[in-house]
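Attaching a single structure in structure tokens format; questions to follow.
One protein chain is absent from this view; the other protein chains keep their places.
So, chain A:
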């Protein structure tokens, strides 16, 4: 049946195109045009069901309603992919923003006395680390307080 070729072929072509070129102005415009066309077709389907049925018969679906359902499934699929890709893009921007903040606030290690204190500490839990740092030297103590302030 013609419709099978149309649907499957169309989906594959669109999908490949979509994934390769997503994010360009052209594709964004294409998506909008596609959406507008879809709305027009929906309006036609409601106003002139007989025409849709004729078209459906031509492509081998049977009833006009079935054709509309098929079109809807495909449209839904693309809407989902579009949303997914859009979210991915946002996620990436968000990651870059967070990264910029993280890099700006990077903390180099507190100096040797702190490291030495940790070296002497076998236990490895946070509270003990803090204690060991305070015990180590008066200098470390001062730093520790400055940090918690």
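Note that in this section a contact is a pair of C-beta atoms (placed from the backbone, for glycine too) under 8 Å apart; a residue touches a chain by one contact, two chains touch by 3 or more; residues count from 1.
Operating definition for what follows: contacts and distances are computed from a predicted model.
Q: Looking only at the UniProt record of the hidden chain, which name from "BMP family ABC transporter substrate-binding protein", "Electron transfer flavoprotein beta subunit/FixA family protein", "Glycosyltransferase involved in cell wall biosynthesis" or "Na(+)-translocating NADH-quinone reductase subunit F" is the right one?
A: "Glycosyltransferase involved in cell wall biosynthesis"
Q: Among A:48, A:63 or A:88, which one touches the chain that has been omitted from the display?
A: In the complete complex, the chain left out is touched by residue A:88.
Q: Using the touch rule from the top, list residues of chain A that touch the missing partner.
A: 19-24, 81, 84-85, 88-89, 91-92, 94-95, 98-99, 101-103, 105-110, 114-115, 118-119, 124-126, 129-130, 133, 147
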